[in-house]
Structure formats: structure tokens, C-alpha cells
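The complex appears here minus one protein chain, its other protein chains still in place.
Letters A, B and C mark the chains as written, and numbering starts fresh at 1 in each.
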């Protein structure tokens, strides 16, 4: 089945393998008249680019985005926006055991099981480069949201067991350290931990959090296309994400109703909540509070240790994954989480415009 | 937007409010020739029925399912299967403050924000009765899966902070206690805790786990309709679910790659994994191991305590939610989680049938 | 695959076989706040009811619509609207040869070919009763459109070779004759022809035309979900329709560009066209002129003559279809064409609301 399309009204289709000619995305359904330049997209792509710190691969990938359609005289035209990034490094080389072996923790085995064979060069479609299309589209969605007063901020909440308590968040620090953590001193601790990981030929996971402010109440389409359900799908579809939670999330399983309910109050004609245990949604629709969503990211599966595995012919063997690999994928995935959240929200905001008959009457009469 | 449809090939559409005439579901795309009776559906519905233990509401709801179409001479006909359950209790009564107030933790406020007004009788479409359609359809999906050798088992893993360690699981106990816990002694502890909650006019959350065995490798459609992404959406769309994780889930954020990767090995021509940290998926496709997915459920928001809130006119007030309410929603939600997992899987199994050209050739030539 | 759902934002799912318990439809995505009663739907259903003239079957089917959900205090609630019509006549009787033979011109053979067996009682899902769900939903869509100033008028343009020239149209006559023709004298001629058909144990086809006025310019979503493309699909999906055309349609194949182009002119600040060869669309979007669409309907396949056919076991035989059958299906299909047009248009009107960034800004800021 065609699984590379996401969204209904604001719809994206990504394509491309890591060592093919290029990767890209088609963004369809973006409203006409949004100012958009290649630079808008480049800024987002740069946030996921490798080679930014000592914990990201040193490969040099320029990742220059080219807008091929859908923008006319600096504004979106209402037609599909096609964005392409050429792959720099397509040389044939020796893929050695990767070609015929299944790397533990990777999608090698399942790709073969599904399709009968796979593009073994650097992971093909299951490579992290697949996210370039998501991020390029996310940049467009985020720009759309920004004009509506909606702002997304994603960051690294924890790396391994180093978790920043909410009361020590300093969102201004996020862009000051290469781990995108909202606290420079925790980022320092995490750096030390990651160097230890590298020394041990090991890798680490972490948690990414995304806060979205400025969402009006009522966004989300019960009962299946709820805001939290759609966000979960979008974020869980990112490689390496193994869990998603909103608001108190798994903590709410261990809470009492008297502590979990957010009391409403009214002030200056505006309805607000005393707390935000719900993480900004009630009944799957935004409640006017910030939406807080978190993603659990597993450790990079590529580690320089010898691991037990099998060949595609079903023979037992061992493999040592060589090459340069990030000891942690979390910092580079921050912008991917933000992008998936932006795409989801743009789609649901558009869907919400026809939720009341009075809206149609105001629009058409 | 139309948010009441779920699935692409095996597609369901649910409808109905808690105090309207009926609730139901249309199941479209179910293959022809599956033996199906009202009893198959009734068995599933009975698992979510109230009045089964002292922790579920004593309301008497017969919830008799009527199959209105799509089944001919005891087998599905390939046409839409319409299932309806009449609501028993539609008397007009005094809804008191609920009509004009927003209950904390409920969808009252967001429904008003989105649609301009709401069916205030018992929660309307945001009531737990909405899940009847999901479960009736889930019964059909589970029956389909069973014939393919795929089995789903969902149960209560924890209530409040009473969590059953995996090594103490006894799946045969699940149907022996009214909390659907796979360990009767933990169920006893949880019962004591819930009685305490009721005494304190409070409520509790918990964690539901679903294990699916017998799934062949390769199910799931990268990069957006991955098995784990689709399961997350389906389960997160259930009211009160605040988090979803697969395999090690949030624990994997705190793990090392060397512990997180599942080694492959071959034995008797079959490829297996030494462990199942991944929870049965790699790259968003099933890897042949059991799929393990967990849902965090928040405490029942209806508690008999006075809570701060506002009226729909924006005036501050207090509310005490009266009536009989479950102190915990978890046991009744177990079959809902299982149903959403079954529906998701049935859909993706059908999608997978056209993943290779050789499959089409074998089918059509 | 699930083929019983139509539309994206205004989405319907129909269900039911002719001799099952009931037929019905779930209408999802209808905006909240539209006044709606059972009577609104009944008026539409009555237009497709048999027993209205001597050319429609004398079966007595009350076809009483019951609204089961989605309407609260006389207005749509934004939730799915479930409408059901119980089948009156479910007695088991002798279906004779129909059970094991393939009636020429019917879907008996193809249903068996696809699903392996079929509900042979009265055509099952391929019966004309399937359209009850379409018409019930069409009534809701037409009510929505009416509030936006959009009006649909469908009628019988021709029966057999008796075609009413456009200059002799009298739309007020449509409800005055049982053939729904916009000219009573042509209706009289058609009646004589149909009586001749009946005498000869034969049947006739015809052409249905639908005019839609009041559509603002710009409705339709290039390049695949164009207004004319979507209308074509909806109308061609009606049983017995074999052709669809818009504006000059097949005549335009035989026209010169100099006659086919509609000149624009401006008057009182309003842009109009001198003619309407295009039938109200340009580039697949409405151009502000009336949309004119036509459907070719084949003769009723059930005729009382002996016809050559085969049994389901592949043996050659003959069949004479007994029972009361309309000698022409066209008049009863008029409201079905109108309904499919209304559903298509409601969906595309909602989609159009997010076509410009300025619309989103006006809505959300």
C-alpha cells in the first residue's frame, strides 16, 4: 500500500533513498498566498544536518533544498510544492556484510521480509535521510502556523537518564548547545555521558518534547482523527521513536482523578485552566492550553561492537557495523518531531474550518 | 472533517451518542466468506459492559448487538456489515449543572468550542458508549485474524502504582478477576486500592498492555503507515488514553544500544530474535516476534468531589459530578485497546498483499 | 477494499441489501448547526419510492427514515448522522432460477466472480434499494447547499428517443408528471412509448439532466479532484448509468473552438459568460455559471422475455425474469443523480475553504 503520504487537506508525500539520486517531498494542499522561499526550508533542514557537533556524524552533506514547483513570485500558488535535495555521495562502495546480513535494531530484515529484497546502500528508505522530506514540509507547515500565531518549540528533554526537570527549563538555551537541550548545564552532563558511550562503542536514547502554543480550542476531529491521536501517529512514524505521550502521559496512569483533572476558571472573559495535566487536549480536541507531547527515542542501533545476527540466507554469523554513526540520534530528531507536529496541526486546522454551518454561511454568503 | 472513519481497506465508521436512539458501526471492506454471527460480536461487547464488578457502574445496559446487513447465510458477503445497539435509557431527566457547566477532565468545553453547542446528555459522543462501535468491529477483525493464526491478548498491567512485573504474568488469570489483570493476587491488591479511592471520592488510572502473536514479518507500510504508527493512532484515539509505547517504549530512552538491539539467530531455517526490546517491529514493520503495545489510561475524570469550573457563559462556579461512575476505567477499556489493535492489523495485513509483483502474478495469472 | 464510503470532508457510508433487515447511511462531517428533521429526509426518499405511477413497480414500500444519531434539539451536532430504513418485505420465498442463474444485464455474475457467492434475494447490494442511503444523505447535503444559495434541479431529459429540446423546457412541469420531465406534452409521448415497451415485454433507457445554480466560482480541486471529475464518479457509480457529460459534452467533440469557447464579459462589476458550452466549469473548477451535467441510463435489465444465460455451475440455460419491474428506471433515478451531485458539491465547498492563506488568517486571527 502507498504509505508515503501523510495528511488529508495539507498532504505530503515523501520519496527517496539515502544513496539514490535524491530525496524529496511534494506538499499538496498548502493554501495559496503564503510567502515562501528556499531559505525558509533551508533553515529547517540545517537543524537536522549532520556534522554540527562531535556527537553527530562528520559526513559532509550540504542538503541544499531546491523548490521545483508551487511557488510563484515568492508566494505559494495553491499548487503542489515539490522540494528536492540531491544526494551528494552516491559512489558505489563496498557495503560488505551489510549487503547480505541483517543489522540488529535496523529494518534490514523486515524490508527483505516485505519486499523480497532491499536497497542495502546505507539503509535505503529506512535511513535517517528519509526525514529530509518531512522536515522540508514541516518548515512550510510551521511557517503557515506562525502566521496564525501558533508556535512550536521542540527540544531534547533527556539523554539516557539525564533528564531536565521542568522547573529548570530555559528554552533560550535550546539553540545554545549542540544537543538542543533547554539547560546548558544538563547539556554538559549529557555530553560527558555521550563521550563515555562513544568510548564504550555504545549509544544512547533520549526523550524529545514539543510544546505548541497559540492553538485555539476545538482543533481535532473526533473520534478517530483526534488531535492527540494524529500527533501520535505522525511522531511514532519517525524511525527510532518507541513511545509517545501527551501531558502527564504515562504518569497519569499512576495519578488520582482529583490531581489529574484541570480545573477551569474564567478571567477577563477568557476561559483557562489552573493546570495542564491534560497536555492541551480534552476529548481529543485542543483545549486552548499549550499542547505538550513527548517522544521516546531508542539508542542508535548502529554500534561498533560485534553483534550476533544472521545472513539473508539464514546462516548465523556476527556483524560489526563500521562507519561513522551518531552515538545518539535525539538532537537531530528534534526538528523531525517538530515537523511532524506542525504538519499534523496544519492539516487539522484546515479541517476545522468547516465544523459549523455558521462558518460556511459566513464564508459563502 | 469526517473523523469517525478508521482504516483504509478494512474500514469502520462508528456513530451514536450515549443518550440518542442507538450507537453502531459500519464495517466496510471485510473479506467475503468469514463465518460471523451476532454471538461473535456479543462476546466482545460483554467484555466492555458495565455492571460486571463492584468497580464498574451498576447501570444495566443490555447492549444487544443487531447485525443489519453484510452477513448472508452465516458468512460475511463482502458488503458493509452494519451493527446497531439500541440505547436503553433515553429518558429525559435533569442534567442539572452538566448542561451549562464544563466538567473538568471531560470534553464538554472542547465540544462547545468546536461545534457551538453539544449533546450534554451523558457526554453525547464523547461518552464511553462511543466505544461500542469500536468493539463490535474489533470482534469481526479479531475473528478474521484468528483464522490467520494471529491472536491478541489484552489485559490490565497496572492500576495506580500497582504494576505486575512481567515475570509474574499469568495470562490465564486475566478472565478470572474483574480487573482483567494477569495475576489474581495483584488484582486483589488493586481492588483494595480502588475501594480506598471510592471512599475518598477519587479515581485511578492504569496501564493496559496488548500482546499480539502470530504476525508474519513485514506487516506495516513505511514511512507513515508503519505498524507502530498506526497502532498508536488507533489506541491514542480511545478516550482517556494519554500515552502509547511499543516494546521497551519510554524505557528505551534510558537504555544503551548494546542492550536495546535484539540479536538475530537462525534455527531450523527460521530467523528469530534473542530478545524483543523492539516490541515486535523494526523500521515500522512486524519482525515476526510478538507485538507488545501499552496504553496509559488517565483516572476517570468523573469524581464525586466539588471541583472548580466555569459555566458556558464564562462565569466561575463549582461542580460536583453526581451519578454512578467507575472509579477506574481501565478494565472496561481493555477490550477497546484489543479492538483497535485488531482493526489496525486487519487493515495492514490486507494492504501487505500487494507489496510484491510476484504476489500479483501468483494471484492473477 | 472498502468501496461504500464517498467523500472526504462531507463523507457518507451506505450499507444494506434489498432483502436484509434494513438499509441505511452514516453521514459524517456534516457541519454542526444545520436544522434537520426526519421530514427533510423523507421528502427526498419519497421521490425515489416505487408505486408512484403506472411505470414504477407496485410494491408497497413505506421507506420510513429513522434518524438514529447526530441530530440534537433539531440541529445537526457535528457528529455522525445515522439514518436507517427498515426493509418491509423480508419473507423467504422461492427465488427460483435467480438463485443459481446469472440474469443478463445484472450484477449476479460479477458478484459471484468477486466474492465467491452472493445474496441472491432481489439483487442484494446491487439492488436499486442501495440508493436509499445515497438519497437520504443527498437530502442533508441539498439542505446544506440551499442555505448557501445553491439549488439543484434534476429531471428526465429523454426517455428512449423522446428528447425534450432545451428551448421547450418548462421546469415547473417536472413535478407535474410521473416521469419528472420538464414538459408535460413530451411526458405524454413518453408514456405512450413506455406502454408500448411494457406490451412488448421490453424496457427503455433515458437521459437525466441536473442543473445546479448559485455555485461560486473556484469550486473543485485540480488536478484530480476537479468538480467535473468528482461529479462524474459520483453519478457513474449509480447502477445503470453508462455515460456522463458536462455542458456540451459529447457534442463538443464535434464542435469548432470558435463556437465552443464561452466569451467573458463584465457588467455591473460582475464577470459572466455569453454562453455556457462549458457547462459551468473551466479547468475543473466552477466558473460561476450553472453547472449542467447529464447521465445516460440504460434500459432496465429485468424484462419478462426469455433470455439466454448460464447457471453458476456453467451450464447453458434460459431465464425469464418474473416479478413486477419498472419498464424504465429513469424517473426514480432522477433524485439519485441529484443526490450524488449534492453530496459531491458539499464536499468540495468545504474543501475550498482552505484554498487561500488569507482565508485561514481571517478565520483564526
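The rule is short, and it goes like this: contacts are C-beta pairs under 8 Å (C-beta built on N, C-alpha and C of every residue); 3 or more make two chains touch, one makes a residue touch a chain.
Keep in mind it's a predicted model, so treat the numbers as computed, not measured.
The missing chain, though absent from the display, is touched by one residue of C:69, C:300 or C:339; that residue is C:300. Considering the whole complex, the residue from A:3, A:104, A:128 or A:299 that touches the absent chain is A:3. Contact with the undisplayed chain is limited, among C:111, C:155, C:186 or C:364, to C:111.
Within the entire complex, the positions of chain A that touch the omitted partner chain are 1-5, 7-11, 13-17, 20-24, 26, 28-29, 32-33, 66-70, 72, 75, 77-82, 84, 114-119, 124-125. The chain not shown here touches chain C at positions 1-6, 8-9, 14, 102, 104-107, 109-111, 113-116, 125-126, 130, 158, 160-161, 197, 200-207, 216-226, 228-230, 232-234, 236-237, 239, 242-258, 260-266, 269-271, 274, 278-279, 281-288, 296-303, 305, 307-310, 314-316, 348, 351-352, 354-356, 358. Along chain B, the points of touch with the absent chain fall at residues 8-9, 29, 31-34, 76, 78-79, 144, 147-149, 216, 222, 349-351, 353-361, 363-365.
Throughout what follows, only the chains that are shown with their structure count from here on.
Here the chain at the heart of the shown protein, by mean C-alpha position, is B. Separating the centre of chain B from that of chain C, both taken as means of CA atoms, is a distance of 38 Å.
A straight line joining the Cα centres of chain A and chain C is 44 Å long. Chain A and chain B, compared by their mean Cα positions, are separated by 26 Å.
Contact of a single residue of chain B with at least two other chains is seen at positions 1-5, 8-9, 14, 111, 114-116, 125.
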